[in-house]
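Data block below; observations after.
Only one protein chain is missing from this complex, and each of the others stays in its spot.
We call the chains A and B, going by the order they appear; numbering starts again at 1 in every chain.
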Amino acid sequence: MKPIFTITEGMLPVSTSYCPGCTHGISHRIVMECLDEAGKLGEAIGVAPIGCSVVSHQFMNVDMLESAHGRAPAVATGIRRVHPDKVIFTYQGDGDLASIGMSEIIHAANRGETFTTFFINNAIYGMTGGQMAPTTLVGQKSTTSPDGRDPGAVGMPMRMSELIASLDGAVYVERVALDTPAHVRQAKKAVAAALEIQEKRLGFTFVEFLSTCPTNWGLTPANALKFVEEKLIPYYPLGVFKTPERKEEAV
Amino acid sequence: MTDKVLMKGNEAFAETAIRAGCGYYFGYPITPQSEIPEYMARELDRRGGAFLQAESELGAVNMAYGAGAAGGSVFISSSSPGIALMQEGLSFLCCAGVPATVLNVSRCGPGIGGIQPGQADYFQATRGGGNGDYHVFVFAPDRLQEAVDLIYEAPLIADRYRNPVMILADGMLGQMMEPIVLPEQRPLIKPADIPAYKPWTVTGKADRGGKRNVVQSLYMQPEDLSRHVEEMYANYTRAEKELARYEADGLEGAEIVFVAFGTTARLCRETIELLGDRGVKAGLIRPVSLWPFPYRAFDEVGPDTKAVVSVELSMGQMMEDVKIGVNGRKPVRLIHRVGGLVPTSVEVMDEAIAILEGI
Partner (left out) sequence: MNTKLFFAGSGGQGILLMGQILATAAMREGLEVTFLPSYGPEMRGGTANCTVIVSDSPISCPLIYEADAVAAMNLPSLTKFEALLKPQGKLFTNSSLVSISASRADIEEYKIPANETAISLGDERAANTVMLGAIVARTGFISMDAIMNTLDYAFSGARAKLLPLNQKALLACVN
């Protein structure tokens, strides 16, 4: 019999420890499949963040290291100086990247660092237990915004793809979602495109995944996917914000 | 004529780091060490390495962590408040077993403090400002040649123990000039040679026939973390035996023994001459390593000694280690200045005589 599906060697043969309905498993697999299909699993060096995916190296079958909260882009910058020929990526959540690591991500993008950042935006802090993130929606309840996010007190949710795309050093910026099979297929195309552009060393590449956190959102896995579609996507529009051919914002 | 060169301390430090084979430098401007990133910006790329001005000291130490974990020989430098920002990274480097050479051209604090010389980073350096059980190896040169020699040796020590090594200089050493002999250029390691030289690094698993490496400092199982920390401390116990260094001069028959590190020790040497002119015999213990602290040096303090005096540009931070070394056998006293003030050798002499008269 001819196999119609095989699990990528990029994922280690273990179950992930993420919550039921969490989309980390999908984004992990997409990244690993793309590296596998490009024949780059052996050349890849990944940087895990602080957050649920600090343990991503237990599932991603490539060389990896753990970084301190928010510092992954600085760590990847250091790796790139030593290894100009390798495939380097960071995998970061929204608290890690958009709050405590804002300085590191903005400066890495602005320098045009030639690694790829995969940004998991689920609008909440996961590992620490559901606190408000810079990306938490207006009115969205969290353990540190129990009455819902009040933009008068804490400002509006931050749109990182748009912010990154405004920097000259960023050459590929796309926001995708993981709520439907069609969106997942598009997400994989975005990852493949980002890694292909990394190969050309044109500048900084960035893919934002609108993701779920059913546990901390207090929703079933199915309703969490609906939340992505009905709440996250309207505020965080999907699309390519920048490509090497088309640097202007276009959605 | 000799092969000596006259260089400003900071530039000598930077040149030596390059010659020591440190091909990767990540820095951020701060007085009194800004000549170091400036020197690296001029020199490092054209000599086959890589210089980057980081967005902050936090960025710099984490770039060093990445480069070090990827097998590069890294050098970072800053001054006191900037080193404070790097503490998070130093804790990570120690736990993850990533070598690095770190230079603190220290100034006075706390807070922004001042930019004049200080030694009040003793606790920060030897006790660590980061979280958890760890130690950075700390060496404190008192002259430029010794600083050059220590910076040259530091990457070897860091690699041998897979732990960061800190050189604790002060603003005086960074800014002064003294003739030095620079060491030979060590080759910079090429990326292709890293897997053979440092098989634990993350370079892509194809370099190891598919065997994966992970550099980590997170251990979710208490038993695993406990085992890891115990292993780190077995390494530190070895370092305590192998790395503790000091100089002792004139201890035999000394009425008073000074303990001082860095430029303060040079001041004490002049004080000892002045006391000698007055018929008071004085000796000096100069710790060269601050962690591990050379406690055994104090076994050489003899029966004639009436007091052991820690001379510091701090409120007596090193004195705690001096007391451990003396272990109650002699009175321990402090002569100190803070705020960027530095005593003259005559002032130290006067205070030393007052101490002897008060015992």
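Observations on the structure shown:
Here, a contact is a pair of C-beta atoms (placed from the backbone, for glycine too) under 8 Å apart; a residue touches a chain by one contact, two chains touch by 3 or more.
Keep in mind it's a predicted model, so treat the numbers as computed, not measured.
Displayed chains that the missing chain touches over the full complex: B (touch as defined at the top).
Only one residue from B:E43, B:D149, B:E178 or B:E300 touches the chain missing from this view: B:E178. Within chain B, the residues in touch with the undisplayed chain are 1-2, 4, 6, 31-32, 115, 171-172, 175-179, 263, 266-267, 269-270, 273, 342, 344-347.
Quick note on the criterion: only the chains that are shown with their structure count from here on.
The centroid of the Cα atoms in chain A and the matching centroid in chain B are 39 Å apart. Taken together, the chain B residues at the contact with chain A in this complex read 24, 26, 50, 52, 54-56, 58-60, 62-72, 74, 88-89, 92, 96, 191, 194, 202-207, 210, 212-218, 220. Residue ranges of chain A in contact with chain B, taken from their complex: 41-45, 47, 54-55, 57, 61-68, 71, 74-79, 81-87, 103-104, 107.
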